[in-house]
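A single protein chain has been omitted; all remaining protein chains appear in their positions.
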Amino acid sequence: MSNILRRIEIPIFLTIVFTLIQVVPYYVYIQPLDDAASYIQRWILIVLALATFVGVISILQVHGKNVAKRSKGWYFSVIVLVFTIVMALVGLPLAEVGLGDKNPVYLFLFNYMLQPLSGTMYSIIAFFIASAAFRAFRARNIEASIVLVSGLLMLISNAPLFTVFWPPFKTIGTWIFAVPNMATNRAITIGAALGLIALAVRTLMGIERGYLRGGGAEQ
Amino acid sequence: MVDLLAVYVAVFLTLALYSMLYKDTAWYRIAESVYLGVAVGYGVSLDLLYVRNQWATGGWATPGIMLGGFIIALVLGVLWYFRFIKQYFYLYRWPLSIIVGTGIGLALRAVIFVQFTDMIKAQVKLNLWIANDMMTTFNNILIFIMVPCVLLYFWFTGAKIRETAPMKVVDKIARYTMMAGFGSAFGYTVLTRFSMFIGRAQFLLGITPNPPENKIAFIVLGVLILGSMVAYDLFFKKKS
Amino acid sequence: MAFLEKFMDMDRRWVYLLSWIFVLAPLLYPLGLPIPINQEAIKWYDTIDKIPNGSVVIFAPMYGTSGMPELFPMTVATMRHLWSKDIKVIVVGFWTEGPLVFRTLLTQVDPTSYGKVYGTDWINLGYIPGSETAMASFAKDIPGTVSSDFILGQPTTSFPMMANIKTAADIDLIISIETGTPGATEWLRQWQAPYGVPMIVGCIGVSVPGMAPFLQSGQIGALLPGLTSSAEYELLLKKPGLAVAGVDAVSMSHLMVVALVILGNIAYFATRGSKGGKK
Partner (left out) sequence: MAVTTVLGIFIQGRVFGLVCLLVIMGATAYFIRQAQAGKVPTLRRLAGVDAIDEAIGRAVEMGKPIICSHGIATLRDATTGPQTIAGLSVLSYVARRAAEVGARLIVPVRQTEVWPVAADVVETAYKLAGKGSEYKVEDIQFLSSDQFGYSSNYMGLLMREKPGANIMIGAYWAESMQLAETGSRVGAMQISGTAQTSQIPFFLVATDYCLIGEEVYSAGAYLSKDPQLIASLAGQDVGRIIATIIVVLGGLLTTVGSKLILDIMAW
C-alpha cells in the first residue's frame, strides 16, 4: 500500500489537475468548472494556512540540535529557540484566554523587537554600497562606464540638492527611467512571462520536479 | 516603565545589529538570533486566526460540500508535517503539489495578458511620427528600436541565424540599452538602502513620531556597545 | 601616487563612519533645502484627489516591517488624503505584517478626527495567507475570502459599507504600497487582467525600475517612487512628516556616494597608470 502512496506520479498528477482547473475556465466558458475553480481558490487558503508551523519546526530542529550537541555558538541557538516558541505561543488566536495578535507580549515583540530588527537588517546594505562605491565601482570598460555614468545621473536626479541647483538633472533622470530603463524592463518582463510559461509546460509534462525536492531529512 | 524599557530594547537591538559594521561581535549574534526567532514565530498568529475566522463565519460549517471540504483541508494540513518524518515524508508532497499546481495555474492564466500581450499592445501603440512633438517622436523611435533588440538579445537557440551580421548589431544596441537602463536600477537601489538607514537614524535620534527618549538611549547604549568592542580589541591586542 | 594607493587601501570602517556622519548630521541640523515637486508626486496626488465621491478603494500595505523606513511615510500620507475625502476604504494585507503595520499607523493618525466611522467609511480586513492565490480568491468573493474583519472580529457582511461589495467588479481603485512579491504583477494578473480594476503603486526604490513598462503601458495609473517622492507628496498635502524630515539626509548621502565613486575612479586611473600598464 505504502509503495503506491509513495509514487511520485501522485503529486505530479495532482499538480497537473489543479493547474488545469484554474487555467481552462479562464478562457472557456463552462460555469461548473468556473465554480469549481472559485471553490478551490478559497479552500486552498485553509490548506496553506495550516502549513504555518513548518517554518517553526524547521527552526526548532536545526537549533535544537545545535543546543543538544553543544556545537559552536549553541547559546545563540537558545535565544533563537526561546523567541521562536514565545512568539508562536503568545500569538495563538485564542482571544478567550488572552492570547493572539492583541496580546501585550506579542505586541511588544512585534513593535519593539521585530520592527527595529528587520528595518535595521536591510539598512546595513547602505554601508556596503558606500564602501563598494569607493573601492569597486570602476569604469573598467565601456559598458561599465555607461552603467556608472547613467547610475550617477540617476543618483543626482533623486537628490533635491542637485535638482534644485540645476533642474535639468531631473529631466535626465526621468529620461533614463522612461526610455532605456523602460525598454530593458519591458523585454525582461516579456522574458519572465515566457520563462513562466516554459516552467508550466515542463510541469504539465511531469518533468519539472524541482519543487518536489527535499523533505524527509531535516532541511 | 514599560515604555522606557521598550525604548531601550529597540535601540539596543538596532545598535547591536550595526555593531557588525565594526566587526563580527557577540552583540550582532544576539540581535540576529532574536530576529530569527521573532520573524519565524509571528506568522503563526495570523495564519491560524484566518483558519479560525473561516470556520466561525466563512460558511465552512454548513454540512455538505463545505464541511466535507473543510475536513479534507484539515487532513491535508496535517500531511504538511510528514516532511519531518523520514518514513512517510512523501505524503507532504500532496498538499504541496496542490498548492503549486493552483499557483502555477493562476499565474499562467493571466501572465500572457499582463506580461505579454499588454506589453506588445503598448509597443504597437507607439506613434513614430508626431509632427509637433519632436521629443516624444524621438523617444518613441528609441523605444521602438530598443525593446525588440533587447528581446532578441536573449534569443539563445538557432545558432545559424543568431550568428549573422545584423544580429551582431542588434546585440550591440541591446547591450548599450541595458547598460544605460541599469543605471536606473543602480540609482534607485542606492535610494532605497539609504532611505532605510535614514529611517533607522530618525528612530535613533527620536525624531517625531518616534519617542524622544530614543536619543538618550542611543547615546548611552552607543557608548556602551562601541566601548565594549574597542575595549575588547585593546585588551585582546595587548594579550597577543 | 603612493598617497593615492594608501588612500584606496584605507579600512572600510572609515567609509562606514563617513556614512553615519552624512546621514546623522543633516537630521540633527536640517539644511532646509527646498524640495522641488516633481511629476510623479503630482500625478499621485491628482489621482487620489480626483477619485469620485462614494467610490470604494482597496488600500493594501504590501510590505513588512523591513520596508517601513522607506514606505511608512507614504502610507501615512496616502491614508490622510483618503480619509480627508468622501471615499470608502478597504484595508487588506497579503503580506503577514501588513495589518500590523497598519495598526502602527492608527497610533499616529486618528480616523475619527476626519469624521470617519469604522465599518461605515473604512474597514480593516486583516491578513489573508496565500499571496497570489489569496488575491485571486479575494477578487472573486470578497466577503467569503475574508469572513471576519481584523479589528472587531465581526462578520464582514455585518458592516454597512460591505453590503454591496461582493467582488472585484465593485471596487474602483487599488492602491498598493509595496516592496516586492506579491505586489503589482500579482495585482495585475488577478485583478486588472480579469476585472479591469485600475491601480496605482507606491514602492521602494529597488522595485521602481521594474514598474516602468507597466507605467508606460497604462496598466499602472500612477507611481510614487521611494522616499524623495513621498516627501514631495507630503508637501502637496501640506502635512510634512518623516519623509520631508529625511530629504536632506537623502541629498547628503547621495552627494557622498557620488563623490566616493568619482574619487575611487580617479584613484583607480591614477594608480593604474603608475603601475606601468600591468593589465
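A, B and C label the chains in the order they appear, each numbered from 1.
What we mean here is this: contacts are C-beta pairs under 8 Å (C-beta built on N, C-alpha and C of every residue); 3 or more make two chains touch, one makes a residue touch a chain.
Worth saying up front: this structure is predicted, and the values here are computed from it rather than measured.
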Margin query: Under the definition given at the start, what are the shown partners of the omitted chain?
Written below: A, B, C
Next item on the list: Using the touch rule from the top, list residues of subunit C that touch the missing partner.
Entry: 167, 169, 195, 206, 209-210
Item checked: Residues belonging to subunit A that touch the chain removed from view -> 26-30, 122, 124-125, 128-129, 131-132, 135-140, 143-144, 147-148, 151, 185, 188, 190-191, 193-195, 197-202, 205, 207, 210-211, 213-214, 219
Check: What subunit B residues would touch the chain not displayed?
Finding: 20, 24, 32, 108, 112-113, 116-117, 119-121, 123-129, 144, 147-148, 151-152, 154-160, 162-163, 178-179, 182-183, 185-186, 189
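The rule we apply is simple: only the chains that are shown with their structure count from here on.
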Next item on the list: Going by C-alpha centroids, which chain is farthest from subunit A? Tell me that one.
Entry: C
Next item on the list: Please find the two chains that have the most C-beta pairs touching each other.
Entry: A-B
Check: Quick one: subunit B and subunit C, Cα centre-to-centre, how many Å?
Finding: 13
Checklist line | Between subunit A and subunit B, centroid-to-centroid distance (C-alpha), Å | finding: 5
Item checked: Euclidean distance of C-alpha centroids - subunit A vs subunit C, Å -> 17
Next item on the list: Give the residues of subunit C that touch two or more other chains, as numbers and ranges in rising order.
Entry: 16, 19, 66, 68-69, 97, 128-129, 133, 136, 144, 153, 194, 205, 208-209, 212-213, 216, 226, 228, 250, 253-254, 257
Next item on the list: Check each residue of subunit B and list the ones that touch at least two other chains.
Entry: 21, 42-43, 46-47, 49-50, 54, 58, 99, 102, 106-107, 110-111, 114-115, 119, 122, 143, 181, 184-185, 187-191, 194, 196-197, 199-200
Item checked: List of subunit C residues in touch with subunit A within their complex -> 8, 12, 15-16, 18-19, 33-36, 38-39, 64-66, 68-69, 97, 100, 104, 128-130, 133-134, 136-137, 140-141, 144-145, 153, 194, 205, 208-210, 212-216, 226, 228, 247, 250-258, 260-265, 268
Next item on the list: State the interface residues of subunit A toward subunit C in the complex, per the touch definition above.
Entry: 22, 26, 38, 41-42, 44-45, 48-49, 52, 95, 101, 110-111, 114-115, 117-119, 121-123, 126-127, 129-131, 133-139, 148, 152, 155-156, 158-164, 167, 170, 174, 177-178, 181-182, 185-186, 188-189
Note to self: Give the list of subunit A residues in touch with subunit B in this complex.
What the structure shows: 2, 5-6, 8, 10-12, 14-23, 26-27, 39-57, 59, 61, 73, 76-77, 79-88, 91-93, 100-101, 106, 108-127, 129, 143, 146-155, 157-158, 173, 175-194, 196-197, 199-200, 203, 211-212, 214-218
